[in-house]
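Quick one: the structure is below, questions incoming.
All protein chains but one are shown in place.
Chains here go by letter, A, B and C, matching the order in which they are written, and residues are numbered from 1 within each.
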Amino acid sequence: MKCMADLCVIPMGEGVSVRNEVAACERILQRFPIETHLHAYGTNLYGDWDDVFAAIKACHEELHQAGVVRLTSTIKVGTRTDKDQTPDEKRRVVEDLLNEGR
Amino acid sequence: MKCMADLCVIPMGEGVSVRNEVAACERILQRFPIETHLHAYGTNLYGDWDDVFAAIKACHEELHQAGVVRLTSTIKVGTRTDKDQTPDEKRRVVEDLLNEGR
Amino acid sequence: MKCMADLCVIPMGEGVSVRNEVAACERILQRFPIETHLHAYGTNLYGDWDDVFAAIKACHEELHQAGVVRLTSTIKVGTRTDKDQTPDEKRRVVEDLLNEGR
Partner (left out) sequence: MKCMADLCVIPMGEGVSVRNEVAACERILQRFPIETHLHAYGTNLYGDWDDVFAAIKACHEELHQAGVVRLTSTIKVGTRTDKDQTPDEKRRVVEDLLNEGR
């Protein structure tokens, strides 16, 4: 089962700036056989369900091992049986509609 | 690794009323060795990370098998290394603070 | 426009325990003419769109005034034109279906 996901990992109790933890997550995610696209409030993930969620679990496990005491993540995940659509295709479909309308 | 999670599964293209799909999800979740608490905009889940995410995956897989073409879920998940706190304890801590303040 | 919402406010950089900030939010939310139901991973809110979002804005503003430097909230919000359903009704509909199935 393929899925599209969106992940935002928030370290709590690590101070106001969390850029190091966010960059550590990106490096962890990139080790997995999934597509990743960083945006300003999270990261789009695309691949097999098991790979996507193994990657998310690794973020929690490895940040805890690195000393982060508490983490809370927000995840969106979508699956569909009618077609397989990559994040780029999904975004482009909407952008094309927007351009047509101009 | 224990986690507290919150799951809201949304079937798309199944009409405006999704009560049957939501009830089907509850029955699926209850088969797993995790705590579940239904609320008006989702379900609190508590247990081992792998059990919690196996339960969430089963919701997507089994709803698709039942004919739902598209699903999008919103998940929050929290982990911590300092203590193990159940959903009831977590809620009670805040309720106690609110009662003290009265 | 009525809405059902779910709010989870996360203070960042305030240490690992955020119970005081969560309790402060509950007190702020209860000042507004909306229904609130605390659960283990957030609070269900129900009322007019403008009241619900004024309450959420007040949580951010007043926690900042109290010295919290950074906040990130996750919000779900649902609206529908076919009927008006309270959080209790929404939860009961699913619970009734679950009980029928037993």
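Here is the rule we go by: contacts are C-beta pairs under 8 Å (C-beta built on N, C-alpha and C of every residue); 3 or more make two chains touch, one makes a residue touch a chain.
These numbers were taken from a predicted model, which means no experiment stands behind them.
For subunit A, the residues touching the chain absent from view are 4-6, 8, 16, 19-20, 22-23, 26-27, 37-42, 44, 46, 74, 76, 78, 80, 82, 87-88, 90-91, 93-95, 97-98, 101.
Although one chain is hidden here, its contacts on subunit B can still be listed: residues 10-18, 69-70, 72, 74.
Where subunit C meets the missing chain, the touching residues are 1, 3, 49, 53, 57, 60-61, 64, 69-82.
Quick note on the criterion: only the chains that are shown with their structure count from here on.
Although subunit A and subunit C carry the same sequence, what matters here is overlap: shared residue numbers make up over half of all numbers found at their interface. Centroids of subunit B and subunit C (each the mean of its C-alpha atoms) stand 16 Å apart.
Averaged Cα coordinates give subunit A a centre that lies 25 Å from the centre of subunit C.
Counting only residues that touch two or more partner chains, subunit C has 16, 74.
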